[in-house]
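Here's the structure we're looking at; comments come further down.
As you look at this complex, bear in mind that one protein chain is not there, while each of the others sits in place.
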Amino acid sequence: MSDTEDLYGNAPDKSKVALVLIDVIGDSEFEDAEKLFENALPVVPKIAELKRRAKKAKVPVIYVNDNYGKWQSDFKKLLAHSLDKNVRGSRIAEQLTPEDDDYFVLKPKHSGFYSTTLEILLEHLACKTLILTGFATDICVLFTANDAYLRDYKLVIPRDCVAANDSETSNLTIKYVERVLKADTRSSEEIDISEIVKVA
Amino acid sequence: MSDTEDLYGNAPDKSKVALVLIDVIGDSEFEDAEKLFENALPVVPKIAELKRRAKKAKVPVIYVNDNYGKWQSDFKKLLAHSLDKNVRGSRIAEQLTPEDDDYFVLKPKHSGFYSTTLEILLEHLACKTLILTGFATDICVLFTANDAYLRDYKLVIPRDCVAANDSETSNLTIKYVERVLKADTRSSEEIDISEIVKVA
Amino acid sequence: MSDTEDLYGNAPDKSKVALVLIDVIGDSEFEDAEKLFENALPVVPKIAELKRRAKKAKVPVIYVNDNYGKWQSDFKKLLAHSLDKNVRGSRIAEQLTPEDDDYFVLKPKHSGFYSTTLEILLEHLACKTLILTGFATDICVLFTANDAYLRDYKLVIPRDCVAANDSETSNLTIKYVERVLKADTRSSEEIDISEIVKVA
Partner (left out) sequence: MSDTEDLYGNAPDKSKVALVLIDVIGDSEFEDAEKLFENALPVVPKIAELKRRAKKAKVPVIYVNDNYGKWQSDFKKLLAHSLDKNVRGSRIAEQLTPEDDDYFVLKPKHSGFYSTTLEILLEHLACKTLILTGFATDICVLFTANDAYLRDYKLVIPRDCVAANDSETSNLTIKYVERVLKADTRSSEEIDISEIVKVA
């Protein structure tokens, strides 16, 4: 209600690196979701392990997630729905359930930067490097990666922490982000998070 | 996880007019909040009555609210905190508790349009006219009004549905939005919502 | 200096369709420009012919062009430099010299929408469909196409009016924009501009 320093002063802790999880929460019940779900499921333990290591290294975790056109909803409601055992997506959401100190940004469209608070959150965190993971490689991951590149973020997109409707599409996108966005796409087990923080 | 039409197809119902409640939810416990709270409290029943009439006219209600720098929080958590009887703001929040079909947008800064989903929500609703209410007149209401004017929205800012730290400041701002933003600032009881919808 | 209606009232003529020429003006003298230039040159007469037909159909033509990091420059200066017979790019620029009633937007980065006036120009024109042409298919054309898709523009990207460093890259991008962005990629000679205007 005011613009005192108190109000806007409790910014998040600074971190030059953030781990971003794109569209990992959802029911996966929409039409055509099955193929993506099948490719996504084996990737989830890799993301979960990378998240565990990120949090150990005090690298903040940001869920950037579709709002599925439900403007009156919020992330907690979406999460509760996605954890329901009756929906396909629960097998992903239960492995990647956000913790209290994780950040989340609802995106109305494919890019995590379009009409969202992501840009200003990253500025507050003073981030320089983003580790992008999630689904689908060629759509929401790519749109978000492109927008991050425009904004001069260094990108790490571990090739084993993304998935698309088919693996060829995912592989082609990985080649694209390497070539055009200069992204580091090494596998998650080859990533040394403390090293990324040091050079960021 | 995909860009099928299904995914982004369940847009909100169209409405040429929206009622916006700015920073009405909060604990009002920060330093210097007392003066604003005193001026805001008598305004709250006017906003509540306008909201009742808006919903009757099927005009959507959008809460545009500060996130108070708490990036890990969400609107529901902020609401629960603000409804706690031990905080000053509960006397406002209990009169303006959002309903299930209300929209909400968390803003990190003073303008409801800055780094938020408000613009794209309004596009989906196909809004042309915004009725702005809330606090404080000269800060978050004015910043939001200016940004709405830049985007060619027609503005209705009922003079009895806003408040600031002192009434002179609020009055000067009302004169400004009339003169520069061409806002209609008539009192809420003089507003005929169905008429605003008709000419929007 | 004021906000009178006169000031902002001389908006451009309305058109539901616009033809966009991306990065066609430049000296093509930077390192590695040679391969792109070789692929771009045979495409230029196709763009020139499409432009001729667009203007005949009263479809506005918008040059969306890199500023090449020269913030103190303007489009006219860039054009004059690019028309200099001593630079490689003159062979393109002389075929696509902007006319007095063409629009131009200088972009500082890859996407025509990022930190430019393009979005508000298109709103003033009331455009719904964009015909994208120019270079390079996989970089500035793709970034611009993605951003246009986020903003709900229908896209026509004639496959013979774009080029990249190699034709396989261009072809892969064409497949991507067909599949993900639902772009119409038919060849320019198959395009009926008045038909596009009719269905826009």
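The first chain written gets the first letter, and so on, giving A, B and C; residue counts start at 1 in each chain.
The rule is short, and it goes like this: a residue touches a chain if its C-beta (ideal position, glycine included) is under 8 Å from a C-beta of that chain, and two chains touch if they have at least 3 such contacts.
The model shown is predicted, which means the values in this text are computed figures rather than measured ones.
**Student:** At which residues does chain C meet the chain that is not included here?
**Tutor:** 1-4, 6-12, 23, 26, 28, 30-33, 36, 40, 66-72, 74-77, 100-104, 106, 108-110, 114-117, 119-121, 124, 135-136, 139-140, 165
**Student:** Name every residue on chain B in touch with the hidden partner chain.
**Tutor:** Residues of chain B in touch with the missing chain: 109-111, 114, 138-139, 143, 146, 149-150, 172, 176, 180.
By definition in this document, only the chains that are shown with their structure count from here on.
**Student:** Rounded to the nearest 5 degrees, what is the angle of the rotation that puts chain A onto chain B, matching CA atoms?
**Tutor:** An angle of 180 degrees brings one copy onto the other.
**Student:** By Cα centroids, which chain is closest to the centre of the whole protein?
**Tutor:** A
**Student:** Between chain C and chain A, is it the same set of residue numbers doing the touching on each side, over half shared, or a different set?
**Tutor:** The interface is built from the same residue numbers on each side, given that over half of them are used by both copies.
**Student:** Which chain's centre, taken as the mean of its Cα atoms, is farthest from the centre of chain C?
**Tutor:** The most remote chain is B.
**Student:** What whole-number Å value describes the gap between the mean CA coordinates of chain B and chain C?
**Tutor:** Distance between chain centres: 39 Å.
**Student:** Return the distance between the CA-based centres of chain A and chain C, expressed in whole Å.
**Tutor:** It comes to 32 Å between the two C-alpha centres.
**Student:** Among the residues of chain C, which are close enough to touch at least two other chains?
**Tutor:** Within chain C, residues 180 contact more than one other chain.
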